[in-house]
Every structure is written in structure tokens, then in C-alpha cells.
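This is the structure I have questions about; it appears just below.
One protein chain omitted, others in place.
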Amino acid sequence: MSKSKKTLKFSHLNQKGQANMVDISDKTPTTREAVASGKVYMQPETMTALKSESLPKGDVLATARIAGIQAAKKTSDLIPLCHPLMLSKVKVEFELASDHVLITATCKLVGSTGVEMEALTAVSVAALTLFDMCKSADKSMSLSEIHVVSKVGGKSDVKHH
Amino acid sequence: MSKSKKTLKFSHLNQKGQANMVDISDKTPTTREAVASGKVYMQPETMTALKSESLPKGDVLATARIAGIQAAKKTSDLIPLCHPLMLSKVKVEFELASDHVLITATCKLVGSTGVEMEALTAVSVAALTLFDMCKSADKSMSLSEIHVVSKVGGKSDVKHH
Amino acid sequence: MSKSKKTLKFSHLNQKGQANMVDISDKTPTTREAVASGKVYMQPETMTALKSESLPKGDVLATARIAGIQAAKKTSDLIPLCHPLMLSKVKVEFELASDHVLITATCKLVGSTGVEMEALTAVSVAALTLFDMCKSADKSMSLSEIHVVSKVGGKSDVKHH
Amino acid sequence: MSKSKKTLKFSHLNQKGQANMVDISDKTPTTREAVASGKVYMQPETMTALKSESLPKGDVLATARIAGIQAAKKTSDLIPLCHPLMLSKVKVEFELASDHVLITATCKLVGSTGVEMEALTAVSVAALTLFDMCKSADKSMSLSEIHVVSKVGGKSDVKHH
Amino acid sequence: MSKSKKTLKFSHLNQKGQANMVDISDKTPTTREAVASGKVYMQPETMTALKSESLPKGDVLATARIAGIQAAKKTSDLIPLCHPLMLSKVKVEFELASDHVLITATCKLVGSTGVEMEALTAVSVAALTLFDMCKSADKSMSLSEIHVVSKVGGKSDVKHH
Partner (left out) sequence: MSKSKKTLKFSHLNQKGQANMVDISDKTPTTREAVASGKVYMQPETMTALKSESLPKGDVLATARIAGIQAAKKTSDLIPLCHPLMLSKVKVEFELASDHVLITATCKLVGSTGVEMEALTAVSVAALTLFDMCKSADKSMSLSEIHVVSKVGGKSDVKHH
């Protein structure tokens, strides 16, 4: 067995390789925050329409924002080994670029485990909702680069770009 | 107003720009199928571990498959303007490449509206679950290229690559 | 026993007075529509703020609309004896009067049972969401006059005011 | 802009008027309680039937009570900007008057935010369930006067009538 | 490989042994019904209390009945490979014996797949609710003999005892 494989730690599998929910009973609750982001690529004309003052962009983004916030709260129902958590804050923001919408989600918690899955879930479902809201106008959208941007408040802070 | 904007059809917004669920009461039920796919990029060592016979890869993919199937059934609860649907089939498959897992989901329905959002949701949540299962071993994963591959059975068939 | 009691028909109770889901197996599916409405009473200043061009009223109503649409789809999960239904359309509309917001919800279905509970649930949850969105500004709101406005497509059409 | 508008505080909207979940990370958990009530107006004969010893009223109220308790626990799934909460107690009570049922719900929590939305949701869904249970007998019911009765345990106690 | 193993048909696994949702797209909808039953064993004194006129047994059974009906509607959310279904009828009944409560659930559907999992789920959750309602009085209860009693309306009718 190669060295790299030996050192990889899969905390979500037990010794027998079975799905394993991590036991967080003994962890001290701290304030934790995670930020995730992702992009929905669209045709330039769809982006122009979305950005235009003359187009009712409001409800497209408002609907995606609500869907993202709601999804963050459903994370433990969607991802089998996630713990149920009492999120203290969920924020979903949009930035309109020339060929994509950048979605950024921030989740906060006073608790015993990180909230990056919640932030990623908020981004993903907000992105799916944007896709749904625009799909009658644009058949070639895609969701991309959904990743963790930063994570603070646990054992080790992480900062990606 | 530019010509492109005028011709774009946003069926999920009404004339006032408000979120609008499409009325499918008068559509005749037909058999419909949609396929979507997406990738979870991982470090080569994570992929090697996932592929290795000696590593219990079974439950990682089995868990992500179940999560994807379950999520397809929850689509109308996640995406605000999606109709509740009685999916007749959901399939989630994985292909392990050198630096990513390719996830493909197929949804079928005898009904009055397409199921591409259901297939995209299955892919996204299977991808999030893979991310969750492997995140203790790999801090730099990302979800990418989540898109509709094909859609048949409605007014117009669509085939992406 | 009085005559009025004898003639009242409680189809949601069996002969022993136990909760009873109506059997709709033998009913022929038809296109059905129900409209319900209700009011959220607010202070005149809250209404003025909500109506003002200078105030970001958009997201208040957009959020309540999405919540109402989502709630209609959850009706059978909220009301114990309601059947799971595949709504073909949900519409939630707002009218801003001087001391209240009038909420109207329309639900449609091709199916075997009426959708007035779905329309009432959409109105109620949209109203609760409006309440939640405005409660930091107005401590004396109330929800009132939530009722069925009309119901067509079943055995007998009904029209209330 | 009028003075009244300036002083109104909409904590559920950010500066740009976008839906905003309040950040409760820094709030100290305290024991909180909220009471809400509302009425379901019915025809006098329906009320008589409901009150009569000879009529199986038990399951009507028992069903509505369970639905109200269950709904309080679903509040953060129904109202987009509500936080997930661990309610420590939900109580739903009924009083039968001559032309209406008065529903009162009490919610308790040791936590960082008030529970009036939970109490209002319990009342509303218990009322919708009563409506559903009695609608075969009475076509003219309505839900009214759903409001917060009292709220204790947060920054400021509130008592309405 | 033994003969018996060869002839066993696991339709919920594909050729690779992966979880497999059966494709019901081509099945013709028919009226189907399934009955399941199960027992909650209790101490004789708990049973006596439950049966006594002087004890408020009403809400114990009413609560378990509602929980069972609601659970039947949630089956596809609980059992990963079950299809979402539009149940046309759910019935949950109790019989009080000397040392157990017999729970019987009947589910009906006009659709393309059987509803025995829905009936079994209704029985199981009604039984869990009975357990919960009585556990302060009886520490030694158990759920037993939960099985399919009969199934009609599909390819082959089944009758167990």
C-alpha cells in the first residue's frame, strides 16, 4: 500500500469501511463560520438580461437566495452523515459577472462541528434555483467551481481562494 | 432594449417580474427522461485511495448514490418553482477518473413536465455527499461542470454533449 | 339529538369518531382549482413603509410569495388527513391596502380531490412569513379572514366572497 | 421620506433590501416563552356538533393538536428566515365558544431567539387542520385574529391582549 | 453457487450489486391495496390502563393513528428506493389484547407500484408512537411481528396470515 493512501484519513468511514457519523459529543461548542462559493455559467445575453434595469431581476435572485438559505437548514436531511445543527446565521450573496453569476454563502454556528457542508449546500441549491429560473431562456448553463472559500472557528482555520 | 433581451423567455417570471410557477394543468402526460452529470475534482491521492481495492470505497459511493436518489425525490421541496412529481426511476452512477469522479444521474417520469432539475439535483447532492465523505482526507475538492446532458420526451428533445 | 347535528356530515371521522382519510381511489381525475385569501393587518406606518418606492419592499413580498408556494406543496405533510397531491400550479398574490395586505392564493390540480386546503395553506404561510419579515417594525400585526374564495372542478362548484 | 418610515426597523432586510437572516451567534441563551392565539369561526350548528357529548369530538381536536405541535417543530422549514430551534415545549389548547374555536399555543425554548413565530405557526396549522376536519360539514369557516398574546424571556417582554 | 441463491431475485440491486430503484415507467396504473400489521407488547397493567374507561386512552391511540397516517405519506422519504406515490387512502386501526396492541394499516393507490412498504411504515411509526406515549409507564415494551398481511391489485395477489 502506498504511503499516500496510508496517511489519508477518512473520518466518515469506520475500520470496516462502513459509513460512519463522527461522534461530536465531547467537542466544546465554539463559534464557527464557513464561506463557500460557486458559479452558474450563462450565455452573455442571459447575463445581460439578468443585469438589465429593465428586466425584473429582483425575483430571480430573491428566489435563489431564499432557496439557498432554506437548503442550508436542510443539510443534515440531504447529506447522510451531517449532524443536525442550529445555524445562527445564513447569508447568500450574488455577483453578476459577464458570463456567470458568482454565488457566495456564509454560515455561522455556535456548536461542535464545522459548517462548510451547510455553506456548500446553500451555494449548490441557490445555483440550481438560478438554473431553474433561467432555463427557459438559456439551455446551456452549468454549475461550476463550487468549493470552500474559508472556514474559521474549529481546530484549524482554513483559507482557500 | 436590445433584441436579445426581448426574445429571451423567462417562463418562471410573470409580467411583473414575480416568481411564477408554470401551469402544467393542460399538458398531456408523456414518458420523459433527463440525464445530468457533474464532476467532483479531488487530489490524485484521494482518487487513488478511492479506487484502491484495499480501501473500502464501497460505502463512499453507496452513500453518495443513496443521497443522490433521495435528493431527486426532494427536488420540489428544494427548488421553489418545481412541481411535485412522481418520478418513476432515478439512477445515479459514478466513474472514477484520475483527478475527478464523474457523476451521472438519470431521472424518468410519466408526467407533464421535464425532469432535468431532478437529475441536476441528484448530481449536486451526490457530489456534496462525496465531498462530505472525503473532506477529512482532501481539503481542496470542488464541484464542477454540473449540467444537463440530454432531455427527451417533452415538446423538444435536447442533447448536450 | 338535534336535526342539525344529524345532517352534518363529517367525512374526516369514521363511525367511531376516529380520524379518517377519505378514500379517493374511485374518483375520476378532473382539473380542479381553488382560490383562498386572507389578510395581515398592520399599522398604517408599516403599510406606508411597505408601499414606499424608497423602501425595498421587493424582498418582503418575494420571500412571502416563495414561502406560500412552498407551503402549498407541503400541505399533506402539515394537515394530517390531506392526500399527497401533484399540484400543477400555485400562484400567490399580494394587494397592499391602507391597513392590511390582502393575500390571494390559487392552486390547480388534475386529480381526484379538491385543493382548497392547499390554497388556504399557501395563504396562511405567506401571511406568517409577512408577519416574520415585518415583526421587528410592527408588534401588533394579526392574520385574519383566511377563507376559501372559490372552488371549481369537483362535484359542486362553490363561490364565497 | 416621512419620519415614521425612517424609524421603522426591518431587521429581516439588509441595507440593499434583501432578505436577511438575523445573526444570533452572539446572543446568550435564555429561557423564552411565547403564546399565540387565533380563532376558527364556524356555523353555530357545527360548534354544537363539535361540543356535543354524542359526537366524537375527541379526534377532531386531538388531530388538530398533533398537527399544531408538529407544525411548531417545522417552523424553520416553513418560514424562510426563521432559525432552526430546539423547542423544549409546545402546548396547543382549544376553547369551544358559540361561534368559534379559540386556539392557544405556547412554545418554550432555552435559546438565543424568540419563539413567537413557532407559536403562531402552531396556531395556524392547528386552525387549518380544524378547517380540514370540519369542511365537509361547514362551507363557510374562516381563520381569524391569529396574533401574539405574550412573549417573555428576551430583551423585552411583550404582552398583547 | 447453490441453486437457491441463483433463483433469488433482488430487483433492488443492479448487476454490480448497487442500489437500484426499479423503473416503473412502463407499468399500467391499477388500483392497489396493501395491508400490514404488527404488535406492541406491553405489561398487562399498561394494557389495563390503556383499555380502562377511566383512563384517557383516546389521545394515545389518536396520536398514534395520526403518526401512522403521516408516516405512510413519508415512505419515499424514509426508504431510499421507494417511489414517491399519491396514496388515495391510509387507514390505521388498533385492537387491544391482553398483553399487546395489534396495529393494522391499509394503504390504497391508483398507481404503478405496490404499497406494502407504505402500510409497513404506517404500522411501524404508529407502533413507535405508542411506545413513546406509554414509555413513562412501561419500560419493557417491544415491537414485534410487523409483516405484510395482504397485497392486491398488482401482477400477483398475495395473502399472508
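The chains carry the letters A, B, C, D and E, assigned in the order they are written, with residues numbered from 1 in each.
We adopt the following convention: a contact is a pair of C-beta atoms (placed from the backbone, for glycine too) under 8 Å apart; a residue touches a chain by one contact, two chains touch by 3 or more.
Since this is a predicted model, take the numbers as computed values, not measurements.
As for the chain not pictured, it touches chain A at residues 18-26, 76-77, 80-81, 83-86, 111-112.
Although one chain is hidden here, its contacts on chain B can still be listed: residues 58-59, 62-63, 66-67, 70. Mapped onto chain E, the footprint of the missing chain covers residues 1-2, 4-5, 8-13, 16-19, 38, 45-46, 48-49, 52, 54-60, 62-63, 66-67, 70-71, 74, 77-82, 116-117, 120-121, 124-125, 127-129, 131-148, 158, 160.
One rule holds for everything that comes next: only the chains that are shown with their structure count from here on.
Counting every residue number used by either copy at the chain B-chain C contact, under half are found in both chains. A comparison of the C-E and D-E interfaces places the larger number of contacting C-beta pairs at C-E. The geometric centre of chain C is 15 Å away from that of chain D, both derived from CA atoms.
Here the CA centre of chain A is 32 Å from the CA centre of chain D. Looking at chain D, residues 18-19, 58-59, 62-63, 66-67, 70, 77, 80-81 sit in touch with two or more other chains. Viewed as a network of touching protein chains, the structure does not reduce to a path, ring, star or complete graph.
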